[in-house]
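As you look at this complex, bear in mind that one protein chain is not there, while each of the others sits in place.
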Amino acid sequence: SQPEEELSSLEKIKENDVIRIGVFGDKPPFGYIDENGENQGYDIYLAKRITKDLLGDESKVEFVVTEAANRVEYLQSGKVDLILANFTVTPERKEAVDFANPYMKVSLGIVSPDGSVITDVEQLEGKKLIVNKGTTAEMYFTQNHPDIELIKYDQNTEAFNALKDGRGDALAHDNTLVFAWVVENEGFTTGITELGNQDYIAPAVQKGDTELLNWVNDELKKLGEENFMHKNYEATLKPVYGDTVDPESVVVEGGIVE
Amino acid sequence: MQDLGVRVLFQGINMQRLLGGLLITGRIALVSIILSTVLGIAFGLLMLRKNKIINILCRIYLEAIRIIPLLVWLFIFYFGVTKAFRIHLDGEVVCIIVFTLWGTAEMGDIVRGAVTSLPVHQKESGKAIGLTDLQIYRYIIIPQAVRRLVPAAINLATRMIKTTSLAVLIGVIEVLKIGQQIIESSILKTPTASLWVYGFIFFLYFIICYPVTIFSRKLEEKWQS
Amino acid sequence: MGVEDQKPLLQIKNLHKKYDDLVALSDISLEVHSGEVVVVLGPSGCGKSTLLRCINGLEEIQSGEILLDNKIINLDKTQWHQIRQKIGMVFQSYDLFPHMTILENVLLGPIKVQKRNREDVIKEAKQLLERVGLIDKIDAYPRQLSGGQKQRVAIVRALCMNPEIMLFDEVTAALDPEMVREVLDVMLELANQGMTMIIVTHEMAFARAVADRIIFMDKGKIAEIASPEEFFTNPNTERAQKFLNTFSFDNERSNNK
Amino acid sequence: MGVEDQKPLLQIKNLHKKYDDLVALSDISLEVHSGEVVVVLGPSGCGKSTLLRCINGLEEIQSGEILLDNKIINLDKTQWHQIRQKIGMVFQSYDLFPHMTILENVLLGPIKVQKRNREDVIKEAKQLLERVGLIDKIDAYPRQLSGGQKQRVAIVRALCMNPEIMLFDEVTAALDPEMVREVLDVMLELANQGMTMIIVTHEMAFARAVADRIIFMDKGKIAEIASPEEFFTNPNTERAQKFLNTFSFDNERSNNK
């Protein structure tokens, strides 16, 4: 990355004794801020463990709250060392950042109000679909269904609020997120549970930062041996999903996909 | 349960967090205002120089800052500059840089306006009682220019305070962002949270800016001769 | 007083002054003796203000000499602020400093320029303000005064520097008639006390009353120098005649009055 | 002209006018006959302007009657704009409309208020402007004119409404001396042509020359009514005497002149 820098990124993190990790602040249960102002969620659970293994103490992490559309920028401009913000691996993104091995599976889900549930993409013709800027949902619909009108928001909160306020007919987002939201919001149904390809969510580092990348991959492998991601699921997602979701359809253990 | 919505402001440490966010907002505003005042006075004096090239350069700077929306400047510095030069700039730092660049331009223009609007005969009657050029500045021009510019400068300060709200759009965790986080985490229990939280922040800005506005108006009335 | 046998206090020799291409003053020569009151008359734009401004160094001149106490004063630009202490000047516009009280306005010169003792100056300032009837306005600000009061303070401000000569440039032109009188009375009193003065005015009755000598200017030149009696009853030049006519209205009404 | 045997053109009976608690005019009664020129004199603040403003309906009065052509005009507020057509007024400040040319300024009243034929009015306006020597300024804007020229246009603007009486309120007070004369000359000519006028002025020589009658006011009352000769040579009241003294400077200089 920075040629004039003698220290490698990993050494620099250790030197500073702090790692800056970009996470979501408004995407429960993956990355959000609780009422005490603490970062919480599936991504955060992993981030804390990574910090502990790297720097010896999980409090040495500095969480940087990002928005969907910011994540690449944050890495590229060096505002964060690592992104753990529900970052789906896509070809475009691969050109901009380096992804480590995945820790989660995802595809798109579409949620709509109970009265007029959308169960097929065709039904969206002529209707308004809410998406988040810079998400896979936005890209999927921009590329595959350019004629569906999209209403775009910067932040998840705004997007889901807009759905509740009836500013659109449905909302497309990662199915993992949609599942959780529906559980807590009566009157809405995930009419389409899997749309597009099965995608993977992975940590991302700055392009060319192979040292940190390799370290993260090794770390994921080691964590797989102790089934860490399942523990993470139990702690952060289970309380929300209950039994409505099969853990195996979400969790990727050890960075390995079958 | 609308009437209970206001409770969201007092749940947990919400109020503390909001006020903490306000502190960040205030810090950005204060630092920018102080820097703008100092640099703006220098810039204003620079503009008063009778040098063509300096004047043109100052003009270009002033117009460039004025014509491009501040939000665009924030983005240029936050994403463009940091990416182009591969340097890490914190959102708060970017805000301070951009607001200071803006404030300096505006303050400079206020200073220039205050000095040039003084009637010529003030200077001449200073000369006529034998004051040296330096004394004319010290006893006649500066005190009167200050009276003319202080109200405008205070007015600029309130504009800068209001503009800090843009910081949220480049991800600074200030009062508005914290407000959004509170809305997010209480949306299930308190559906009217956004009404109350945004209303409260609206009110916060008002009670900070309004007294300052009143103060500058009073000062203006007092110093108008 | 026999002023003629003394050396003149102020001497102007062959003064030329241009604004860019416009000749404002050409070949002006003039002597003013100590205690003398010279009134300068002439149509608008003839160069009266310019003359006073040159004497006070507010305008640069192209050629000629200005001598005060037999010393040339127009050589060194940097010394003007010292010479100006000896030359008091009052303008048409009320030029008090609006951010200072009346007393502060008067004290500024003596204390900051002449570095005189504050107590002494205050005493003198109060005496002068008393004389012009404004002692009770000492702590007021200029905006609280009428135009006539402001001009009286401006005169005091100049006087308090103990100048050797005073220049007045249409000091009553912007005033209401009653206020004109109160300012002119102050000037008359000064004249009676022997102050050397050059006065530009459009008040003919006053000019006649106060002047020792009248200078009539036209188009940047001195057209006539005369005693007031001579000038007002029987001016030499046709131009002066015409000028004086604009101030009289004899036999103008043709109807049955 | 034998004005006394006609009915007066303007009659003011027991006029009282207050600004809040301040009595500005008290018990003013006055008659002005057709073709008469009345000059109102008096110290500042005595109510001269207020009197003219009341006659023109710019101020409300507390009691009294104002009659024009034997009709009471101060009863119905809503009718003032019709009566004002018959009463021309010119103020001290150059009150031309800055966004209109000279001609447009003059035409506004006759065309918009009196709904007269445009061609006729233009012809009349041009004649009037010719008479005051401003025909070449017809398409100029007020800012391109000197103060004196502006006042002459303001007079033409009022005249072009063919008023029965003209009111002048210190129309030369803000002018340079040369310009004073050009405006006063226009007024003198009007007087000679038999226009009925009430003039407030501080130009004593002019007042004496133009007036058929002098009204001297003091503290909101009419203190003296006299012919100009009488008033200027031998005023009845002490107050008028004192007033006239402020304009003379006899024997003021005590030194060796």
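Which chain is which? They are A, B, C and D, in the order written, and residues in each are numbered from 1.
We take it that a residue touches a chain if its C-beta (ideal position, glycine included) is under 8 Å from a C-beta of that chain, and two chains touch if they have at least 3 such contacts.
We take it that contacts and distances are computed from a predicted model.
J.: If you look up the hidden chain in UniProt, what protein name do you find among "Fumarate reductase flavoprotein subunit", "Amino acid ABC transporter membrane protein 1 (PAAT family)", "Peptide/nickel transport system permease protein" or "Hydrogenase assembly protein HypC"?
T.: "Amino acid ABC transporter membrane protein 1 (PAAT family)"
J.: Would you mind listing the shown chains in contact with the chain that isn't displayed?
T.: Displayed chains contacted by the hidden chain, ordered by label: A, B, D.
J.: Using the document's definition of touch, tell me which of A:S59, A:T142 or A:T210 contacts the absent chain.
T.: A:T142
J.: Of the residues B:N14, B:S32, B:T100 or B:T163, which one touches the chain left out of the display?
T.: B:T163
J.: Need a quick check: the contact residues on chain D for the chain that isn't drawn.
T.: Chain D touches the chain not shown through residues 56-58, 80-82, 84-85, 87-89, 91, 93, 95-100, 108-109, 112-114, 141, 143, 154, 157-158, 161.
J.: In the full complex, which bits of chain B touch the chain not displayed? Write them out.
T.: 2, 5, 63, 66-72, 75-76, 79-80, 83-85, 158, 162-166, 168-169, 176, 183, 191-192, 194-199, 201-202, 205-206, 209-210, 213
J.: For review purposes, identify every residue of chain A that touches the missing chain, sorted by number.
T.: So the residues of chain A touching the missing chain come out as 68-70, 72-73, 76, 92-93, 95-96, 133-134, 138-139, 142, 151-154, 158, 161-162, 165-167.
Operating definition for what follows: only the chains that are shown with their structure count from here on.
J.: Relative to the centroid of every protein C-alpha atom displayed, which chain's own C-alpha centroid is closest?
T.: That would be B.
J.: Chain B to chain D: how many Å between their CA centres?
T.: 55
J.: Counting only Cα atoms for the centres, state how far chain A is from chain B in Å.
T.: Whole-Å distance between the two chain centres: 36.
J.: Where in chain A do residues touch at least two different other chains?
T.: Within chain A, no residue contacts more than one other chain.
J.: Taking the touch definition from the header, please name the shape of the chain graph: line, ring, star, complete or other.
T.: Topology of touching chains reads as a line.
J.: Can you name every pair of chains that touch?
T.: Here the touching chain pairs work out to A-B, B-C, C-D.
J.: Residue numbers of chain B touching chain C in their complex, please.
T.: Contact set of chain B toward chain C: 119, 121-122, 124-132, 135, 139-140, 143-144, 147, 223, 225.
J.: In their complex, what parts of chain C are in touch with chain D?
T.: 1, 35, 43-44, 173, 176-178, 181, 184, 188, 191-192, 194, 202, 205-206, 208-210, 212, 246-257
J.: Show me the residue ranges of chain C that touch chain B in the complex, using the header's touch definition.
T.: Residues in contact with chain B: 56-58, 80-82, 84-85, 87-89, 91, 93, 95-99, 108-109, 112-114, 141-143, 154, 157-158, 161.
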